[in-house]
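Only a single protein chain was left out; the remaining protein chains are all shown in position.
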Amino acid sequence: MSLTGRKAARYFIAIFLIITFNFAIPRSMPGDPLTNLLGEDVILSDSSVQELRSKMGLDKPLWQQYIEYWQSILRLDLGYSFHLHKPVSILLQDRMKWTLLLAGPALILGSALGAILGARAGWRSGSRREKVHTGILLAVYCTPPYFLSLISLYLFSFQLGLFPLKGLYSTGSAADIAHHLLLPAVMMTLFTLSRNYMIMRGSVLQEKSSLYAAFARAKGLYDEQILFRHIFRNALLPIITLLALDFGFILSGALFIEIVFSMNGMGSLIYDALLSRDYPVLQGSFLIITIMVVSANLLADLLYSRLDPRVKWE
Amino acid sequence: MRRSLYLLASLLLLCMLMLSTASMGAEEATGEVLKIGSPNVIKSASILGDSNMGVFAHLSNPTLMKMAADGTIKGLTAGSSEVSDDGKTWKFSIKDNLYWSDGEKLTPVDVQFTFNYLAENYPAAGWMKNTVDNISIQEDGTLVFSLNKPYSRLNLEFATYPILAKHIWESIDDPMEYTNEGENVGFGPFYIASTDLGAGVIYFKKNPYWKGTAPKFDSIEIHTFANMDVLSLALEKGDVDAYYKYAGTYPYSSIDKLKETGNFEFVEKDNIGLIFLGMNLMKEPMSDLSFRKAISYAINYSEILKLDALGYGKVPNSGFVPPSMMNFKETAKLEYNLTQAKGILDGAGYKDTNGNGILEGKDGKEIKLTFLTRTDYQRPTELMVDYLKAVGIDSEIKNVDSSTWIKQKDAGEYDLTITRSTPWGMLMHANWGTGYFDSRRTGEGVLHVLDDAKFHQLCDDILAATSEDQLKDYAYEVQDYYAENLPAIPLYWNLVETPYNKAFQGWYSDPLYGIFNVDSFLSVEKTQ
Amino acid sequence: MTDFCERLNEWKGNRLMPMIISKSGWLGLAFFSSFLLMAALSPVLAPYDPWYRFEPYLPPDELHLLGTNDLGQDILSELIFGSRASVIVGFGAALMSTAIGTAAGLVSGYFRGMADEIIMGITDIFLMIPQIPLIIVLAAFLRPSLWLVALLMGCLWWTSTARVVRSKALQIRETGYVQANRSLGFSSLHIMLSDVLPNITHVVMPKFLLSIASAMIAEASISFLGLGDPTMKSWGMMINFAFSRGGFLNGLWWWYMAPGLCITLFVLSVVLLGSMLEERESVSLRLQ
Partner (left out) sequence: MTDLQDFMQGCSRAASESMANNQAILSIEDLSVSFETAMGRVMAADGVCLKLHERETVALVGETGCGKSVVVSSIVQLLPGNAYVRGRAIYEGRDLLSLGEKEMAGIRGSEIAMIFQNPSLALNPIIKAAEQIAEPVIIHWRLPKSQALDKAGEMLRRLGLGNRAIPGMFPFQLSGGMNQRVMIAAAMILSPKIIIADEPSKGLDANSADEVMGEIARLRDSAGASLLLITHDLGLARKISDRMAVMYCGQIIETGRCEDIFNQPLHPYTKALLNCLPQRGFQPIPGSSPSMIEPPEGCRFYPRCPERQDECCMKAGLQMVRILGPEGEVLREVRCRLY
């Protein structure tokens, strides 16, 4: 098979197996959607319990559920959540909107700024300013995300009262949403920034002492011209693959930020669905994550081969 | 290149500051607003589908009956209630000055429709199908429930189901899945104007057709917080005026901080629910009464009260039922006495032959109890493990999330667990906490470990009791049963603390729903 | 992290460059060894038994340097014993993930062909498995202990090590001495172990240290979700209790700042060591 054929086959098998995993993981957890549905004060007669189980389709044998699961995926019907009383697709839509609103700018700004600052730090390593930058961002890189968010919430929202204490919005106006999302978005950007900064800095440090950089200098390129015309593209390669690998981390990072800032985006949806064993929501959100991670990897492969012709040539 | 970077950064900073000042003064809603903060987060705007939403909806769709402060059941939507001697026919008269927020009048037909509708479609009311034969309306409008067997707590059960509008709900075939984030028609003093899940706020507006005593507020907002600390901060800063948690107290560790600010008062009530040590009576060695007795002597109640409830409560009796409940009987106080505990264990044949400090069971094998615990009860569990070790009982903690806890508890894969009972949980089934132990009834929060025939008979008698003093005798019998057989060991009887801003007064708390009841919202007002 | 030992393009001396440690390398080493020491000698260092209960919520005073927590246990002793959890999880997960990753990378890099295809396919799958649900699943089944958490992280994070090792193995596979050995008829296992592996270690070492760092951060985050191991003192659990038992609100900042700072410093020291190794590795590479 040609190179792309083999790669496509690998991706296809991977997706198939992961979707099966998405079916298996929720069900391997003890309990099922009914265990935590009605609340602790309710006593049920066995007949109504059976009735509810059949309504949710839990009484069918596992393999039958699996086949129906695949049929619904092919029909792009993500099912209905009995905990949140809404079709899963609508749920995912508006929750994803908030998470993207939070993680989107953080991802773009974080990686862009991270790449540029990291490159400059790697290029001018040893200067005092660079040492300060590296110190701060290294500290951010090493702190657990939720811990830093809690400290910032306590400091900015409560002590200084600069930001609201909770939630995605209170009045719903654009300015209000922005006001609510600013602090969490800044934290998310900081985490992505610190990760990319470290990687880019190491990568530029390695590339900077290469012979083509010396030759570029011999051609009369001045200081940062060398960095951005030559070294940056070579140093960017490892960043791309790591960004794709990091995608899962970004989403789980968003989970902690959402819990700390009590915002209901994808992160808290998944966490609540996990605790209440809401199978349809879990399957739907895992599917979305799988699609996003796979497309991130595809994008990375594409970008990588465009940036580095040696890959295509192999 | 560098200049553009600094430009970008300063721009970002500027808009950050501008934004934070711009929306400082969020516009005030029109008229007098009462804001209540609550940790009971609502997942969906479904009155019957979401348990938390159901509690808040009691303001717009009040229940038929209500529980008064002293624990007796009084009429709310019902004017009066009476039961026949044989306890099989109940009569409720309906108040005639109640109007729906869309102008329609509330009629007994609505009430009749509600209970038939719930019996059919609402799982939690499924018991009515095999207890209530039919519901009829006499000419003078009183409702008559004829039952196929005596059921002493019918009026108590009717203090939990919201009365629904027939002309709205008859077209909804599955109430559990019906969500309405917009206006909900209600006949209470307030009706739900809208529910904003994103912001976690429920907006109530004054019911224009409310005839009773006029409430002092034009609108009420319920702000739900996922993070308890953030809720406390909001309370302190005045973003919310009062606090409400269903079947729970304001966290004791944050009370002093509120008191320091000086502008908060507390409604303090004895909690009907309690924290207790659940035991798997179906399995050795917990099935052995003397082993349970020894454990009851091994627990340092005063320390648990001091550490877990910071002293807000008192050491419990062996009778399990707290004094705040109706027909409370003073039973023997639980006592922390290590020598007694060791003595009982030794007497019961639990020896430590190899001298490694861990007792062996009757079968000669070393006892290793599995302590199933949920994340909210880790601290008391740690204390318990320490107390048990002191008397030579070894145990390992299994830390699980709530769904796993329910599953493994129902499967009996545990020896000990620390859990709680809620006020309604204590009133469930045959009242006085019997719902938690009767092995014939399952449920998420119940242990269903007692299959003793004597206990089952006692529960049935209570359900069939027809007179007050009959109920009183049975209540005493249940509490004596608990004291003797220790199916569970209460750890402490605690107080429910509900803070409110001094700028408001007139809060009234009932044992079931605390300050969140119709009378409370009618009497509360801004202090002059 | 500094670059003072930039390559000397003219100096071709055959004397091996002695072990050069940058200033931050020393800092990393100092912190790293002090935390290891703290973990090893916890019983000796800790002023009290971390489980012993004094008065709860005591502010720091001369008796309790960091005060006491909600059960009255001495926070400083808890902190010292907490380092053990981080060491166990950190090293356990890192050893596990590095072992699996190196093996997988070596096999797929050396044999290429079908083996490479399968292993790389598996890594793609592992990358996409959401981690938090898996941890809840295992926490439910087995008694959740730190070893379990370390084991799980090991099984999930070998993919990045595998990729790095594979690319290095592909490179080394083409070098002269490997081809020579193959022509001499050595078994591929022998070649992998005796030739390819030694040259990969300096790639694996920094990766090993970085996975220790991320394992520690993950342990703290999992404990924050309340899924940590209750029988063992750990920094993550301390922070979790600090925030859930009123430490945050009542301004007991020492209760959550101390463990938070410890996690950051320990991870920082590991990362500094890791990058210092990487720094030396990249220099030694170019001097050949």
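Just so it is clear, A, B and C label the chains in written order, and each chain counts residues from 1 on its own.
As a working rule, a contact is a pair of C-beta atoms (placed from the backbone, for glycine too) under 8 Å apart; a residue touches a chain by one contact, two chains touch by 3 or more.
The model shown is predicted, which means the values in this text are computed figures rather than measured ones.
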| item | value |
| --- | --- |
| Selected from A:I136, A:A214 or A:L302 as touching the chain missing from the view | A:A214 |
| Residue of A:N234, A:S262 or A:S285 in touch with the missing chain, whole complex considered | A:N234 |
| Sites on subunit A contacted by the missing partner chain, in the whole complex | 126, 209-212, 214-223, 225, 229-230, 233-234, 307-310, 313 |
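By our rule, only the chains that are shown with their structure count from here on.
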| item | value |
| --- | --- |
| Between subunit A and subunit C, the fewest steps along chains that touch one another | 1 |
| Intercentroid distance (Cα basis), subunit C paired with subunit A, Å | 22 |
| Where subunit A and subunit B are represented by their mean Cα positions, the distance between them in whole Å | 37 |
| Between subunit B and subunit C, centroid-to-centroid distance (C-alpha), Å | 45 |
| Of all residues in subunit C, the ones touching two or more other chains | 136, 140, 243, 248 |
| Touching two or more other chains - residues of subunit B | 233, 400-401, 404 |
| Complex contact set, residues of subunit C against subunit B | 51, 53, 56-57, 70-72, 136, 139-140, 143-144, 226-231, 241, 243-246, 248-250 |
| Residues on subunit A engaged by subunit B in the complex (per definition of touch) | 29-31, 35-36, 38-49, 51-52, 82-86, 94, 98, 116, 153, 157-158, 161-163, 165-173, 175-176, 178-179, 182, 186, 224, 228, 259-260, 262, 264, 268, 272, 274-277 |
| Complex contact set, residues of subunit B against subunit A | 1, 5, 16, 19-20, 22-23, 26-27, 43-44, 46, 49-51, 123-124, 126-127, 176-179, 196-201, 225-227, 230, 233-234, 237, 239, 247, 400-404, 406-408, 422, 424-425, 428-429, 435, 441-446 |
